[in-house]
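Okay, here's the structure, questions in a sec.
Only a single protein chain was left out; the remaining protein chains are all shown in position.
Take a look at chain A:
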Amino acid sequence: MDALPERARMTAPLPRHQRAHGRAELGFAHTPRGTVLRHLYHAAPLRVLFPTPEPGEPPMAALVNVGGGLAGGDSLEVAVELAAEGTAGITTPAAEKIYRSLGDDSRIATTLTVTEGATLEWLPQETILFDGARLARRMEARLAPGARLLAAEMLVFGRAARGERLESGALFDSWRLWRGGRLDWADATDLGPAPGARLGHRFGFGGAGAGALLLLAASPAEAEAGRALLRAAGHAATLPRPGLLLARWLGEAMAVRGALSAALPLLRAGVLGLAPSLPRLWTS
């Protein structure tokens, strides 16, 4: 390379890696037999599987990244649509992994559309950011009036089992929740150019190895009931808007996963009228 003139070196192409761009689309309809799948499209490395639901439980689709994780430049797009009065859920069979990037972001974009009177659960397992990972993730949830959404997302900052922490890399993680066409809640995490410093700051992430966000959009009375259930179980919870319940946890990965695993069944049973359990794939 040293023999190349400066100009040629600047424009020499970088080695190209084959990058993965997965997509999954799921459309659920409500019928007298219950909620059924009406539309399915998946493009590798994303696959959608449908484990047989427990008796009396709504369908719970499993999003599988057969690529085993995301490298820099990889992207995943997920679009879920649930028709009026339906009940369905989405989960993942394992933790998602975001590998160290050579420079490009790994991108994940999810849109959830929940129609009048329908209830959607978005309960993927945790996403593990390897040191040097660059993740840009955007969630857009659009709810009709009377629609309900229970969503939880957990991030792990480095491979805890190896004692690794996310020191370098990037995380931009954005949420937008629309209800009845109106922006109801917005949030984004941006760890900036030095993630390790933000994670370590005592009033930033307080040195936590993991964090989780739980969100329940429902009626004002249901959100208040959910807040009471979480508080009674010792979790901090708040209603930033009427009908929107929010809880957060920070800590080591096992503890955060434990807290989330305890909180979700409370809300499933106490507010949504579902079984007081986690998606089976979380525990199998």
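FYI, contacts are C-beta pairs under 8 Å (C-beta built on N, C-alpha and C of every residue); 3 or more make two chains touch, one makes a residue touch a chain; residues count from 1.
What we mean here is this: contacts and distances are computed from a predicted model.
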Would you mind picking the UniProt name of the chain not drawn here, from "NADH/Ubiquinone/plastoquinone (Complex I)", "FAD-binding protein", "Urease accessory protein UreF" or "Competence protein ComFC"? "Urease accessory protein UreF"
Full-complex touch with the removed chain, picking from A:19, A:39 or A:231, is A:231
Using the definition of touch stated at the top, determine which of A:21, A:165, A:198 or A:280 touches the missing chain. A:198
Residues on chain A facing the left-out chain by the touch rule are 172-174, 176-177, 182-192, 198, 201-206, 211, 231, 236-241, 246-248, 250
